[in-house]
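Sending over a structure as structure tokens; questions will come in a sec.
Only one protein chain is missing; all other protein chains are in place.
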Amino acid sequence: MAEYLIKNGFVFDPVLGIRGDQADIAIKDGKIVETNAITNPKVIDAAGKTVMAGGVDIHAHVAGPKVNVGRNFRPEDKLFGYKPRNGIERMQGGFSVPTTIRTGYNYARMGYTTVMEAAMPPLYARHTHEEMRDTPILDQGAYPVFGNNWFVLEYLKNHEIENTAAYIAWLLRATKGYAVKVVNPGGTEAWAWGLNCENVHDPVPYFDITPAQIVTGLIEANEYLGLPHSMHVHANNLGNPGNYTTTLDTFKLSEGIKPKSKFGRDQVMHHTHVQFHSYGGDSWANVDSRAREIMDYVNSHDNITIDMGQVTLDETTTMTADGPFEHHLTELNHLKWANADVELETGSGVVPYVYSPNIKVCAIQWAIGLELALLAKDSSRIFLTTDHPNAGPFIRYPRVMKWLMSEEAREQQFDAFKHKDKVIEATNLAGIGRELDLYEIAQMTRAGPAKSLGLAHMYGGLAPGLEADVAVYDFNPNEPYAPDDIEKAFSNAEHLFKTGVQVVRDHEIASNGNKRTLWVNAKVNENPQVMRDVKEKFLRYYTVTLNNYEVTGHYLPNPYVIEVDATQ
Amino acid sequence: MTRTVTDVICPFCGTLCDDLEVVVSDDEKDLLEVYNACAIGAEKFLHSQAKDRITRPRMRQEDGSWKEISYDEAIEYTARMLTDAKKPLMYGWSSTNCEAQAVGSEIGEIVGAIMDNTATVCHGTSLIAVQDIGIPSCTLGEVKNRADRILFWGCNPAHAHPRHMSRYSIFPRGFFTGKGHTGRKVIVVDPRPTDTASLADVHLQVEQGRDYELLDALRVAFKGEKLPDFVAGIPKEKIYEAAETLKSGRFAIIFFGMGVTQSLGKNHNIDEAIAVTRDLNEYTKAAIMPMRGHYNVTGSGQVWGWLFGFPYAVDLSRGFARYNPGETTANDLLRRDEVDAVFVLGSDPGAHFPFSSVKKIYDRPSVAIDPHETPTTEVCKVHVPVAFVGVEVGGCAYRMDNVPIETRKVVEPPEGMMTDEEFLGRVLARVKEIKGV
Partner (left out) sequence: METVTLTIKNQPDLYLEADNITPDAFAGKKADEIANLHVYVGREQHRLGDFFEVSGNAGATPEETKIVVNGDLSRVKYIGMKMTGGEVVANGNADMYVGAWMQGGKITVNGNVDAFAGTGMKDGELVINGNAGNYLGAAYRGDWRGMQGGKITVKGNAGSDLGTFMNGGEIIVGGDVDVHVATHAEGGKIVIKGNAKSRLGGQMVEGEIYVLGNIDVMMPGFAYREDVDIEMDGIKGRFALYEGDLGERHRKRKGQPIYAKLYQQIGA
């Protein structure tokens, strides 16, 4: 493999603690190495430019059944926006729900190299893997959903942590999954009867368990196994006025639990797209921001990480395993609604949504997301996401960076709102002058998510030994710049290396890379009871046989297995 | 000596049963017996064993006779045909695996083809409806475990999807449906007294071509509004009663088939049926599902979805993807003389398209890739026989509820035969050479 030396760039790297100093980054055999370890490198002149590790997205909906529902049922999302095939680039289409090819390329264009699919229905794991296989460049993993799974509900009703853990290990292996995802715990099972669980103590119909028990039990099982990532939750009551209390109640379920993982993370709970969970008021007429209450809690509890779920004010496509929420949304906006309940496991819904700057609630949502990041004391525990495509497409990350880094950019946006004064009144943002710097952006987009995922030994930094995922942006932080310069530069990386391969050269896609799929193989002691339960459920209630359930090797042509030993 | 292969997936219909047992000879060359399959599925397996099977590509001669050619010659003909054409149609893609569909997609991308699948004469109209109104649906296991109201509209699973009723819809005992069929109410809407209708608690014998009106009437009835005395030949009392039956269930499911997707109104019938399902979710839980035909027509829609963003009728001719049924659909293209070469794989348009369209295939350079001799191979210039997917080669297929299942290889194909994926892979390589990609 070619050696590279990226010379004289302004480096922002929380792992090395470099805050914009000029430094050289050396690449050899797919890894970052000491600069004296290379002999005949190709030299990239990065003088006057910004250098960071490749970006890491901890939560996006980019592959799998509901994503493809979003693509196939929105031809209008692709109208006039298609990019023709050109050179090594295959054709690319779709705005809010891009094709897999465009997904890979557009992340690379932003300097991102690792993207986690946030919700994989286990029965549809093959589909998710087929899409990831056809997403070029990126390293990816997928989180199977557990929060409404009948095995989990039955084991945790009696607080059977060891059985839950054994089942998790089995399902991660069967689906080639990466982490334990929980979406509207209990609520999606309730939705199979048209019902919901609206707070952490709202019992799940028939199963006689509460969301609180599900969340606590899954945290404990996750730590029992010592998985790389923590339990990753989308709490009950998403998107409803007054829901911040449910969010705080969910946070509190992690109290007193310490991480037990050799992968270096400090949290036991990752709460995703917190913007959607930080609303006060009791109706859409009086909804307001509770970002301060939320961040007061997060700032004082270091066993939690969160991500933003920033609203980007675009027309987009919402999609989530939170089935009842999507039904609620289609009742509000009357747009087309897809729903897919999955036997014994989960459900999902998909509805297009237009976040209009002329609608007060949309503008309040926009402000709340930014408040979360700007009120954070530690930028390495809150990550930049749009819950793609729910709050907006991921291609807007550079715009979110602009808003975070520039009060002027935020003021421009406030001025563009139809109900500016009401929005200012309902939120804190206008009174927050903080502007993040690129070091903090690197914490939110690189080092932080990599650590939370338990992948700090691979991604998120530029220390020797890490994967050679390096982005060079045509952005000089020491020269005066307009807010829009930030968005422009970070939308369009000048160079990008993925595991040592140059995938973007002079702003153009130069290689389709060597995409890998990460999954976690957790070894547990033999558990005959769980295997008996698995056999019985397949025999009696599933519509596929047990022998046809496991995702086999050829769906992952380039797997990267993370081994975990929980037999002790 | 023989060996039994279990958990075999049936490559016949969209029900995609995965519990078949197949007895094969010890050398894995002969398939001897098939258990658990319906009659059609078993026949599909046994047919692969026909001794007079075509095992080598053939080219039509001027006198109408066939001449055996090598796979290399077939690959060359196919690659040349596709690269010479200005706008080739690549049709079919339903009776093959997703792996082959993905390779075919890349060929289509390079040559600027129109990619269309059998949905175009089947459930394509359902896909249009989903694009207009969405679709609340579920997996078949949800039906088995929860559904107590089963509505079959314009479909006849007793003949077309023979094990559907026993595995998923009417008879199985699931988690919340321990009473099996006695706990379920079955409604059939069909102008004909079908075998499925004979199993129903209620048969609404709708007037031919008036499904849209009857569906609208159900929605009016849900809201308690006044109906005319008769709609679609059904007295209003029966409509109010059916509406109440559906609303009073815990979980209602509507299955629909070509009786509504290809009769007057087409996508509109499905749109209104989905609207009925949406409405029912105001009162209880309800879902709706198309009875997809070919075992992997659903998969081709998925593969094209993630690669191009559209489930069928994808026009790649200008280097980017466009979609508009009525224009980019196979029959419209043939009817209007919009395409100048035809490639068919995994389908039999010779049997299912109107004669006028078949004539257009006959008039053009054409290749058919199919394990069988079919009406389509009869009108094409080149026939390339291939291994049977799901019998002689595995690969991914999507059930009618979009659940992906990996089909199994149970016996070896006749010696020297290529699979769809291998043949397409070679064509792709040749096309790239010709185009200098």
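In this document, chain identifiers A and B correspond to the written order of the chains, with residue numbering beginning at 1 in each.
The rule is short, and it goes like this: a residue touches a chain if its C-beta (ideal position, glycine included) is under 8 Å from a C-beta of that chain, and two chains touch if they have at least 3 such contacts.
The structure presented is a predicted model; accordingly, all values stated were derived computationally and were not measured.
Undergrad: Using the touch definition up top, pick the residue from B:249, B:265, B:293 or B:404 that touches the left-out chain.
TA: Candidates B:249, B:265, B:293 or B:404; residue touching the omitted chain: B:265.
Undergrad: Which is it among B:220, B:280 or B:345 that touches the chain not included here?
TA: B:220
Undergrad: In the complete assembly, which of B:67, B:159, B:179 or B:336 touches the absent chain?
TA: Checking the options B:67, B:159, B:179 or B:336, the one contacting the hidden chain is B:336.
Undergrad: For subunit B, which residues lie in contact with the unshown chain of the complex?
TA: Residues 85-87, 111-112, 128, 131-133, 210, 212-213, 216-220, 222-223, 225-228, 231, 264-265, 268, 271-272, 275, 279, 317-319, 323-327, 336-340 of subunit B touch the chain that is not shown.
Undergrad: Mind pulling the subunit A residues that touch the left-out chain?
TA: 73-77, 79, 334-336
The rule is short, and it goes like this: only the chains that are shown with their structure count from here on.
Undergrad: Averaged over CA atoms, how far is the centre of subunit A from the centre of subunit B? Could you give it in whole Å?
TA: Each chain reduced to its C-alpha mean, subunit A and subunit B end up 35 Å apart.
Undergrad: Using the touch definition from the top, list the residues of subunit A that touch subunit B in their complex.
TA: It comes out as residues 63, 65, 67-68, 71-75, 77-78, 82-85, 90-91, 93-94, 97, 99-101, 123-124, 126-127, 130-131, 134, 150, 191-194, 206, 327, 330, 335-344, 347, 350-351, 540-545, 547-548, 552, 555.
Undergrad: Where on subunit B is subunit A touching in the complex?
TA: Residue positions touching the partner: 6-7, 9, 18-19, 98, 102, 106, 109-110, 127, 130-142, 144-146, 167-168, 174-176, 250-251, 278, 281, 284-285, 287, 301-303, 305-311, 316, 318-323, 396, 398, 402-406.
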